[in-house]
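To start, I am sharing the structure in question, which I have written as structure tokens.
Here the complex is missing one protein chain, while the rest keep their positions.
Naming follows writing order (A, B and C), and every chain is counted from residue 1.
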Amino acid sequence: MISPDELMTVTASRLLADDRVVFAGIGIPTVACALAKRRQAPDLTIVLEGGIVGLRLRPGQLPDSTNEMRAAVDVDQLTGIADVFLAAQRGFFDYGFLGCAQIDKYGNINSSVIGDRAAPSVRLPGTGGANDIASLCTETLVVTRHEPRRFVERVDYVTTPGFLGGGDGRAAAGLGFGGISTVITDLAVLDFHERTKQMRVRALQPGVSLREVEKATGFDLLVADDLGTLPEPEPAEIALLRELHGTS
Amino acid sequence: MISPDELMTVTASRLLADDRVVFAGIGIPTVACALAKRRQAPDLTIVLEGGIVGLRLRPGQLPDSTNEMRAAVDVDQLTGIADVFLAAQRGFFDYGFLGCAQIDKYGNINSSVIGDRAAPSVRLPGTGGANDIASLCTETLVVTRHEPRRFVERVDYVTTPGFLGGGDGRAAAGLGFGGISTVITDLAVLDFHERTKQMRVRALQPGVSLREVEKATGFDLLVADDLGTLPEPEPAEIALLRELHGTS
Amino acid sequence: MSGARADLEAHRRPMRDKVVSAASAVQLVADGDHVAIGGTNYSRTPMALVFALLRGKAKGLTVSRPLSCFEAELLLVTGTASTLMTSWVGIGHGWGLARVVRHHVERGLAEYQEWSHLAMAMRYRAGAMGVPFLPTHTMLGSDLALDTGARTVECPYTGTTLLAVPALHPDVTFVHVHRADRYGNAQIDGYPFLDVDMVHAARRVVLSAERIVEPEELRQAPRETLIPHFAVDAVVHAPFGCYPHECYGEYEADADHVAEYMRAVRGEGGASAGELACDGARRYVAEHVLAHEDFGGFVTSVEPARRDSLRERARELMPR
Partner (left out) sequence: MSGARADLEAHRRPMRDKVVSAASAVQLVADGDHVAIGGTNYSRTPMALVFALLRGKAKGLTVSRPLSCFEAELLLVTGTASTLMTSWVGIGHGWGLARVVRHHVERGLAEYQEWSHLAMAMRYRAGAMGVPFLPTHTMLGSDLALDTGARTVECPYTGTTLLAVPALHPDVTFVHVHRADRYGNAQIDGYPFLDVDMVHAARRVVLSAERIVEPEELRQAPRETLIPHFAVDAVVHAPFGCYPHECYGEYEADADHVAEYMRAVRGEGGASAGELACDGARRYVAEHVLAHEDFGGFVTSVEPARRDSLRERARELMPR
């Protein structure tokens, strides 16, 4: 039985090309990168915000934080927090790769506040480096469970800029590069319309209908003309994933 | 026989109080600091622009550059060039300490060009970190031979700001702190008038007359009301100095 | 001249023996001060100093930390802090949301100032560099920029709009280091985090150190000395000084201890859940902070075998 998280992880890992540099958040993003390195992208370089360049995950010893000792074993470089973010700002990193609590139709992410910002109904953990990663990397991937409470018309709070109000909203705000390119969920892979920057379903997870995706989304989705279906995860991918987690 | 350079070095070294941090240029400034550490200022911390904090000169092994290996032996910290200058900018350093080729009545220093800047008659080595040291340290000492060609009404080129046009010229240019406090020569010690910032003779080297100082200066000097005479260098100071140079 | 520079020019910290107790060091903190806490999340947190602060008198502090962990909860629940400035707060990624922080922020009992991680870094760096702001391409267009009141600046050469991150000068910075001499020269192994900028930016600096060593030992590897004595006011000897958090190469975080804290704050039951969480955090402070005379007492209360195993795990990870 493949779990939704496993499905998303495998789907995401396949989108990472070899030879690139990815600035990854902890959790599914990091594990998807590690899986990609064991498959099509052996020379993918993983960067963590704690100051790691060239992360090498060891099966069963996954770090819980981008800043801890376990993440620093057998890496290419161990440098400062500012250094890795400034390298992103310079333009060295192909991919940002994030999870999220809430995302809207223009790819804006909320990791801060549910409800009224002055008197929040839930105070979430906050941006960490997510705002910076999505502001500064060449493109940013987002992975998250597909639920109506997560996919909303307009996020309660723009912690991390996607395309802001859509169109050229990003450039207008002074964000002269980057943007959210792809959202990976347990139901689909989505991207953004070239001009309007509205979220669009590109491909469905195996056995998932468009109707199911639409029902799990709190706003009207665009649908790609050539809407496809994603291939099933291979047993080898699932096996590697479970080995990484130390649960195989 | 005490040489003019030895005389200046001893005079300068006596002006350095204990427990301070001094950002020193190579040559007489560095040696004067090392001498001060062996006398009244054992806990003086010497900073060099190459990235050294806590220089400890070894007799007979004086470095020729602020950036070389010899300067890095037995130091407190070896860091980057930017780091030491930024620490100066933050305000950590009590003294800057420089030599100079040409200085004017407002303490501006020329290390760049003699003659017309577009077609110089002599292209000098340039500022190095001198501009930064005199812009950023809490106060800056200058040591130089007292000759009319060095002490000019107006330097050909302001490489390093003293008090610019005098008065509050420094603040007007955006230099909100620091300034040249003292000029040490083989003929005298000089400072600057509190308000006009014109150079003023404070004390004469032993056996030197005010007339001699004035003759060696290419502009009209102010004279302190309580013009004093400096004490002779002590034999112990000269001996230490020669030991440092490896010539004792 | 900026106030922070004027303060520094009037406050020199020469080569003196600066070794004091944590209780004495935290007296540098006055009510309402801004205290910056080094490390991030559960890594190299200067916990011995935080515990001394909890034991001390200062109240109503603004506490800044790049990524915050349960120390933020203890500071809030005791009234030691009333404002958090951070990019993130959680009890480790595996341990769940910060319930006490949630309660304080959601009820308006504390102020929460959220900057992005890079913006936090640039705030300390601007302070460390002695400039009033630094330009950056981050945080633009987001609600973080709106809520923090961050302003923009135009490049005088290209006309590009950048976010101007304002310099931060903490009143007091706490940092835990691996090795310090009595003058405050200090070396950090592994992740440097934002600690060096945080030290240079601050008005007063307290270091806790796993080991106090002779100055000559540090001078054997001067490039590893990241903090110079002239930036440091006080040095506190604090072996195991990040516990229950980790110290790179020395010991791993004690997940069991933090899980115990998480159980204590896991008050269930609707409206009162936040209050129950606060009660749990207060019990934690009573039991693990106030019940001991000092941090050494707290460390000693942890079974030696458990401490040994945390050290051993760190040694296994770091072959050198």
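Convention: contacts are C-beta pairs under 8 Å (C-beta built on N, C-alpha and C of every residue); 3 or more make two chains touch, one makes a residue touch a chain.
Remember, it's a predicted structure, so these values are computed and weren't measured experimentally.
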| item | value |
| --- | --- |
| Neighbouring shown chains of the undisplayed chain, as defined at the top | A, B, C |
| Contact with the hidden chain (one of B:59, B:128, B:167 or B:218) | B:128 |
| Candidates B:2, B:72 or B:203 - the one touching the absent chain | B:72 |
| Touching residue (missing chain; options B:2, B:175 or B:203) | B:175 |
| Touching the absent chain when the full complex is considered, from A:86, A:141 or A:221 | A:86 |
| Chain C residues that touch the omitted chain in the full complex | 2, 130-137, 151-153, 155-158, 160, 162, 164, 166, 189-190, 192, 220-221, 223, 319-320 |
| Residue ranges of chain A at the interface with the undisplayed chain | 18-21, 43, 45, 53-54, 72, 74-79, 86-87, 89-92, 94, 136, 138, 176-177 |
| On chain B, residues whose C-beta touches the chain left out of the figure | 26-27, 49-51, 64-65, 67-70, 72-73, 78-82, 85-86, 89, 112, 117, 119-132, 135-136, 157-161, 164, 169-170, 172-177 |
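Operating definition for what follows: only the chains that are shown with their structure count from here on.
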| item | value |
| --- | --- |
| Farthest chain relative to chain C (centres taken as mean CA coordinates) | B |
| CA centroid of chain B to CA centroid of chain C, Å | 40 |
| Centroid distance [mean C-alpha coordinates] between chain C and chain A, Å | 28 |
| Between chain A and chain B, centroid-to-centroid distance (C-alpha), Å | 57 |
| Of all residues in chain A, the ones touching two or more other chains | none |
| Chain C, residues touching no fewer than two other chains | none |
